[in-house]
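Report on the following structure.
Complex shown without one protein chain; remaining protein chains in place.
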Amino acid sequence: MTLGYLVRRFGAVLLVLAIVTFAVFAVTMLLPGNAAIMILGEYGSDDQIAALEKQLNLNRPWWEQYASWVGGALQGDFGMSLRLSLPVTEVVLPALANSAALAAVALLAVTLIAIPLGAYAALHRGKPADLIIGLFAYIGASMPEFVTATLLLVIFAGPGREFLPAGGFVAPGESIIGFLSHVALPATALGLVLMAHISRQVRSEMSDVLASDFVRAARLKGLTERRVVWRHALPNSLAPAIAVISLDIGYLLGGIIVVEEIFAWPGLGRLLIYALENRDLPVIQAVTLLLAMVYALSNLLSDIVIAAFDPRVRYG
Amino acid sequence: MTEFTISRRGVVIGMAAAGLAPGIGLAKAATPKDGGTLKISHSTRIATLNPLTLSGPAEYPCIDMLYSGLTRIGADNLPRPDLAESWEADPDARGFTFKLRPGVTFHDGSPCTAEDVKATYERILDPDQAASARSVLDMIESIEAVDDVTVRFNLGIPYADFPFSTGHANARILSRAALAGPPEALETQANGTGPFKLDSYDSAQVTRLVKSDSYFQTGKPYLDAVEMHLFPDLAAETANFLSGNMDVMLVVQQADYARIADSAGVEAQRVPSGRYVNVVMRYDVKPWDDVRVRKALALSVDRQLLVDIVLEGLGRPAYDNILSPEFQYAIDTPTVSYDPAAAKALLAEAGYPDGIDLTLGASNRPAIRAQVAVAIKQMAEPAGFRIEVETMPHDTYLANVWRKGGFYMAYWGMQPTEDATFNLLLTSNASYEDTGWNSARFDELVEKGRATVDDGERAKIYAEAQQLILDEIPYVIPFFEDVLTASRDGVHEWSVAPVSRFYYIEDVWLDEA
Partner (left out) sequence: MAELLRSPTGIAGTVLLSIVIAMAALGPFIAPYDPQTFHPIARLQGPSWAHLLGTDQFGRDILSRLLDGAPSTISFGLGATLLGVAAGSFIGVVAGVAGGAVDSVIMRLVDGLLAIPDLLFTLLIVTILGGGTGYAMLAVAVAFTPGMARISRSAVLSVRTRDYVLAAQARGESWGWIVGFEVLPNALSPIIVEATIRVAFAIMIGATLGFLGLGAQPPSTEWGLMVAEARQFMFRNPWMVAVPGIAIALAALGFNLFGDALRDALDPRGRR
């Protein structure tokens, strides 16, 4: 892996982000209605809407709006939220922090559970444990988050068995127990799909490694099975697992939209749905850009990890 | 469950149709305690605090705490003194003089005078600025600040209901300084004369208000602070309220009402209100140009069943009169029974013996619109109406259907007066005219009614106007929906006005302060 490769990949990421902002902008311009109509709703009269459009600068041509947005964004100024009358950064950054907290808990839990599960399944191939883990993985991969989330709510937060809060958010700084109890259900709903995916990936990588020449060689040398697994097989199947996890960050970003909406988690996903409903263009832009950025960077990360761990992969 | 019919002239009746009316229960007898923080849960964002334009269900309680108007609408649907101590109409109802309370100050300590009132009303009337109260105040010709505590309004027409208009929830008095400042500041800051002042504003989570020591009603408010907690998800909101994390649930959904009312330690209230869903059937779109078709649809709606299955019984059947019984001049509206056979006959008479295919548009927000639409589709089938319900996201509805389509579901809250109701929707130049009715006779009656000061005379005029509505059926209005709210035991005096924009939170107090 060379510096030139990295520079080129970064360049590609920047280009992609530019395409994304333009696409989002064009897309939101095509949307029916605009922020002024959505703010005043059914109860705003035509002259009120016209006055508000003027106040929100919605009556300028689209290319002028886009140019001024790009100009501002390059200087870190993402404009004002049309609906919330706050600078976009003030709306988006706290939401980003909250989403990151949720995603981090979900990813951490998934990693800690899925890797051992996958490894265990690989070591017991074809045994009942493997089949059960495999079945669980398939079910996890087939449940959309909104189904998992709703079922979790019915089971753990229904009347008479309010084990966990049904939604809402407590900052970790405020009360760590409060945070954990609120994050438990959304993180579970997010994590199930990933757990399925990652454990399956670890299992298959590990199976390959266990069948490989150097593990056979290690066994022939008379090393204990435990040593073979922990010292040789597992480390060698981790790189692909890490690559999968970083790729899954992108998947997480999709899931987070629905899960945050259901559990009232004040993160980027909720904000995005709110902004879409209200035609709050600057917020839609900023959130989409941010999500695309995280997604692109996690893809890049996964490529780098694979390249760094696997000498067979060469990039010119 | 008893339902009180609130008449404007009647005794000032409280709201709690859920059993305990304030003044009857023990709660009233106890002496209010000072202190404590009231936590209110709500499910829609407080996107702005701008009193001139806001319209969110959770935004109204905020400005009701932060600001005062000249008058304020009470639970009895009558205007009560607020910043104005008293008011007087000219005999011809073309001029009103308001006396302000002396010595009132804004939260920043600056005095609130007649000049601030004048500046606020001039801002509301400025056609270049958005202001929701303009439509009920546009009869004002000029405003004079006679002295510090006297404001006079000169009206272009006689307008007997003017003190109702000054009680419009979006006609709160702002300081001249705030009006002169940047308009964005109004969205996130507040310098009012209300019982509470703004402590912190976070549209995504909690907005916190604290007691104002300079409030003009001495001894009030009792609470130290009020927190508005946002729970965008209804299930989460309900769970948090029932587990005791929240003191008040601002809006209770019909589906949850029984469960919440049955929970221990909770008092749920249903306030009969004039809020309704209406079926728009535009006169200028076929087949609705024929009154027989409109009448046939009216006969095809089982109103009691709708109340039972859509409102969970939490409302009253309506029979297409836009005025609910709470209105002073509402007439006794005859029952319209569900009669698909008669409807079928009417349709045949109108030239549709084989029935008729229609598409009924409905926004998916709030869900009640689609639910009523789906139910009407089922009910009207035997009469020969083959209705396809087209439910759509709210923005699509606003852009493509609302005030454009010929057949769709609308949803309106209660207005404070007959005149406001008629001028909102039904007159030819109504703010949100969407019937295409254009009845010269109706316009004339409304015009006459608003200028008439004599009660008996007005009653006659408004009765004729309502009869016209019942004959013509510009809308099918199947029911009036109750306003539902709930509080925990230990919260006293929590109430919502039927127009649901006034809360009187300065009267609320807690057992455990």
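Each chain gets a letter, A and B, in the order it is written, and its residues are counted from 1.
One rule holds in what follows: a contact is a pair of C-beta atoms (placed from the backbone, for glycine too) under 8 Å apart; a residue touches a chain by one contact, two chains touch by 3 or more.
Note that this is a predicted model, so its numbers are computed, not measured.
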As a test of the contact rule: which chains in view would the missing one touch? A, B
Touch as defined at the start, partner being the missing chain; which of B:234, B:248 or B:298 qualifies? B:234
From the list B:225, B:367, B:453 or B:468, which touches the chain that is not on show? B:367
Option touching the unshown chain, where B:255, B:345 or B:453 are the choices: B:255
Footprint of the hidden chain on subunit A, which residues? 12-13, 15-17, 19-20, 23-24, 27-28, 30-32, 131, 134, 138-139, 141-147, 150-151, 153-154, 158-159, 203-204, 207-208, 250-251, 253-255, 257-258, 261, 272-273, 276, 288, 291-292, 295-296, 299
Taking the full complex into account, what residues of subunit B touch the chain not shown? 234-235, 253, 255-256, 259, 305, 308-309, 364-365, 367, 370-371, 373-375, 377-378, 389-393, 395-396, 400
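In this section, only the chains that are shown with their structure count from here on.
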Complex contacts: residues of subunit B adjacent to subunit A: 45, 47-48, 50, 53, 55, 127-132, 134-135, 183-184, 187-188, 203-205, 229-233, 235-240, 242-243, 245, 259, 393-396, 398-400, 402, 410-411, 431-432
Considering only the defined contacts, which subunit A positions touch subunit B in the complex? 31-33, 37-45, 47-49, 51-52, 54-55, 80, 83-86, 91, 94-95, 153, 157, 159, 162, 165-169, 261-264, 266, 270-271, 274, 277-279
